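The complex appears here without one of its protein chains, the remainder shown in place.
This part shows chain A:
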Amino acid sequence: MPNGNSNGSGDSAVVEAALLRHGGDGTRLMQILREIQEQTGWLSPDILTRVAEGTRLPRGRIEGVAGFYHFFHTEPLGRYRVLWSDNITDRMAGNADLMARMCKKLWLKPGRVSEDGLVSVDTTSCTGLCDQGPALLVNYRPVTRMTAERVDQIVELIRHQTPLAEWPAEFFTVEDNIRRKDALLGADFQPGDALKALKSPQEVLDAVKESGLRGRGGAGFSTGQKWDFCRAALGSGANPAHYVVCNADEGEPGTFKDRVLLSSYADMVFEGMTVSGYVIGAKKGLVYLRGEYRYLLEPLNAVLEKRRAAKLLGQSILGRTGFDFDIEIHMGAGAYVCGEETALLESLEGKRGVPRKRPPFPVTSGYLGQPTAVNNVETLASAALITAKGAAWYKAIGTPKSAGTKILSISGDCERPGIYEYPYGVKVSQVLADCGARDTQACQIAGASGLCVAPNEFGRRIAFEDIPTGGSFMVFDNTRDMFQVARNFAHFFVHESCGFCTPCRVGTTLLANAMDKIDEGHGGEYDINDIWRVIRTLKTASHCGLGQTAGNCVADTLQKFRPSYELRLNVRDFEPAFDLDKALSKMREVTGRDDPGAHFHIAHRKSRAGLGTKAGDPS
């Protein structure tokens, strides 16, 4: 149990131990800071100074990293840190009322630490538990299926300072909820199957190319081609090397398929990494695991140990001389932008998660400037399967342009949320029928940055040539207010913008402000025009994909669910976002004036009754 109140001598031992474990290597800063914080509860100024000395990095660098990531704390946040997942699906399941109940019982304001330093309660972006929400993290351990009763139990446990280890185990149960298996989830795959089938690296590469496998993170780049570029690129500098990186920073709101793959199919994922290492000539693979999945670290390390014992990792894998490969898991610390592969690489190198300029692409200059193949969890699992079962078998599944299957993470208004694997080409309507969705008015596919699909488009297909997706599939029925869905996403991007480029840093805030202004009943046609202008700037001027796609959901809902905006608009040409008359309140107070000159007589229309102002409220 971390101690919220740092105690000097104990802390310094913890810091020294962490520095020693990582050899004072500044590229391992993320891991050093996380391991220290797990013991001390927060990163005090003294700790940062010592880490700076121990890694021989400028102190500003350390502070910059500690300040960037949502899960690093430069202020004490209590011995119990409760973070409510605040995705739209959690809101629809009633997280706002439950969180208010928790705060009330603990005499707390959200975001503030209790006076005795015991506990703090706040919100965080989607935790990848949308199929079993509302969810929260207590000291970064997930608690699912929150109810009023469970809130009360947790409040009691915190009040009595019960260590997390003694909390009821069922609180921490995370279900896989696999509802439909296909080629990947249903495969008969034993650890080593792919490695035993290995031919020459060129032959394996040819098979991956031949299979038509494309990146499962959403962008859909050919995996074989990526490996080919990486294999052809030369390492540089004093320590030339090639690297395999598994992108397990599954942060797109509504996505949780990687969580399930890493919980129950980790061998397949690790084997895919090993195959990739064999092809590109890498000796080392890194998994970048999102901070929200901290609880998976020990189980995953146990799988790695087992694989080493079985000669599936390490020196001379399966007795092949020269085939050396091992895998290490790095934890992220709560930054959505690190799902972008170059931001991920920066983070892996112990820096702030700011996306790099491309080119050069990671295949030629990635981790530590060396050729690096960065692949999604699901892509790597598929590559293992292709290697074991053959390219032709795989290519026969799906559509000509989208070979294989896609795992969808389905949440929201349906009877059976969970994991569904389909061959590419499946219609949206088919997916909706299978998961028991009724009276559906919209699906948000591929997350907050993805596509909002209306009923007249439910005949469209999940495939790279139609609707590409990383796997997020959120369902909204007729009782939902699509304006509030878009407003939730607009705020998500404000929180997750890395702040590096102005179009994104400012644009996401302007967009969220405009949505709030409309929500509060002050919006007019002018504001809609302004929203379009901001979305255009975001799309064309942002440095990376985060900013470029941050306006998608607002743009889609403005086109497809326009009345949900229009019903909130004023007929006035323009109205301030604030109450003009109230802007004179302080001067009226000091001067005691109340004459007509001390007021603006402008009628403000209140937002209409009947339109829910809370996300997820039926409107």
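Just so we're on the same page, a residue touches a chain if its C-beta (ideal position, glycine included) is under 8 Å from a C-beta of that chain, and two chains touch if they have at least 3 such contacts; residues count from 1.
Here is the rule we go by: contacts and distances are computed from a predicted model.
Chemist: Tell me the UniProt name of the left-out chain, picking from "ABC transporter ATP-binding protein", "Branched-chain amino acid transport system permease protein", "Dihydroorotate dehydrogenase" or "NAD-reducing hydrogenase moiety large subunit".
Modeler: This omitted chain is identified in its UniProt record as "NAD-reducing hydrogenase moiety large subunit".
Chemist: Out of A:L118, A:A197 or A:A598, point to the residue that touches the absent chain in the complete complex.
Modeler: A:A598
Chemist: Can you list where chain A touches the absent chain?
Modeler: Against the missing chain, chain A presents residues 526, 573-574, 576-578, 580, 582-593, 595, 597-598, 600.
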